[in-house]
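Up next is chain A:
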Amino acid sequence: MKAPPFLQGRITYENQITPDFAAEVAAIPGGEGIFECLQCGTCSGVCSVAPYMDYTPRRLINMVRAGFKDEVLHSRTVWLCTGCYACAVNCPAGIHITDVMYALKRLAIRNGAHPRRYPIPVLVSEFINNVRQTGRSNEAKLVVRVALRTNPLRLLKAAPLGLKMLRSGRMHVRGTRIEDPQRLNRMLESVSEARK
Partner candidate 1 sequence: MERNGHPKIGVYVCHCGVNIADKVNVPDVVEFASSLPYVAIAREYQFMCSDPGQEIIEQDLRDGLVDRVVVAACSPLMHEGTFRHATEEGGANPFLYQHANIREHVSWVTADGELATDKAKSLVAAAVRRVALAEPLERKQVPIDDHALVVGGGIAGIEAALVLANAGRKVYLVEREPSIGGHMAMFDKTFPTLDCAACILTPKMVQVGQHPNIEVLAYSEVEDVSGYVGNFEVRVRRKARYINEDLCNGCGLCIEKCPWKNIPSEFDQGLGNRPVVYMPFPQAVPRLPVIDREHCVYFQNGKCGACKKFCPRDAIDFEQEDKIVELKVGAVVIATGFKPFDASRIPLYGYGRFPNVITSVEFERMANAAGPTGGKIVMKDGSVPKRVGIAHCVGSRNQNYNSYCSTVCCMYSLKFAHLVHERTGAEVYNFYIDMRTAGKGYEDFYHRLMAEGTHFVRGRVAEITDVPQVPEEDGHLVIQAEDTLIGVVRRIPVDMVILSIAMEPQADATEVRRKFGMSCSGDGFFLEKHPKLAPTATLTDGIFIAGACQGPKDIPASVAQGQGAAAQALSLIDSGSMELEPNTAFLTEELCSGCRTCVGLCPYNALAFDEERKVVALNEALCKGCGVCVAACPSGALQQHLYTDEQILEEIRGVLAYG
Partner candidate 2 sequence: MANEDYEPTIVAFTCTWCTYLAADLAGTSRMGYPANLRIIRAMCSGRIDPQFVLSAFQWGADGVLIGGCHPGDCHYQEGNYKALRRFKLLKKLAAELGIEDERLRLEWISASEADKFRDVVNDMVEKLRRLGPRSQAQPLPEAVPAPAPEEAVHA
């Protein structure tokens, strides 16, 4: 039996949630603490970007526990986390909240649930390519690529700053590389292989 139309989206029915989502997250190194959460909101309170999140960290953790998988993985909250650890070191329940955020980002990407042209996941993937090619990251290249893939107009906005940096010698256009990036990549591959 389906929910009457006027209730669609207003009530969450058990068949809409993923009961084992909490266990899935708790099983990831860093996620083990979520069942300890008191819902006290300290994490949200010390978070400098919480006001911009669609769900506060506290709320997100409870959604994980309640099995709201889709909502969690599609949310922008995890992508806004700057990884400043203010929440983690303050959490009365000793939850490694920052690690939980990383875990959720990985799950979002693996499930293809991360917001597409949202700049942050784009930055992440560009960053990875960058490192895969040279073993290092080149800020200049990164900025340009991210802008191109999200909002090319930003390049114009950023141009003056770019020039300033060029003049002050704080932009390395070509970027440097490690001796053998391929070897590094092979090592990384074998590492994640070993984990599977």
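The candidates were selected such that all candidates are chains of the complex that A comes from, given by their letters.
One rule holds for everything that comes next: contacts are C-beta pairs under 8 Å (C-beta built on N, C-alpha and C of every residue); 3 or more make two chains touch, one makes a residue touch a chain; residues count from 1.
What you are looking at is a predicted structure, and each value in this text was computed from that prediction instead of being measured.
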Given options 1 or 2, the chain of this complex that touches chain A: 1
Interfacial residue positions of chain A with respect to candidate 1 in the complex: 36, 38-47, 50-51, 55-56, 58-59, 90, 92-94
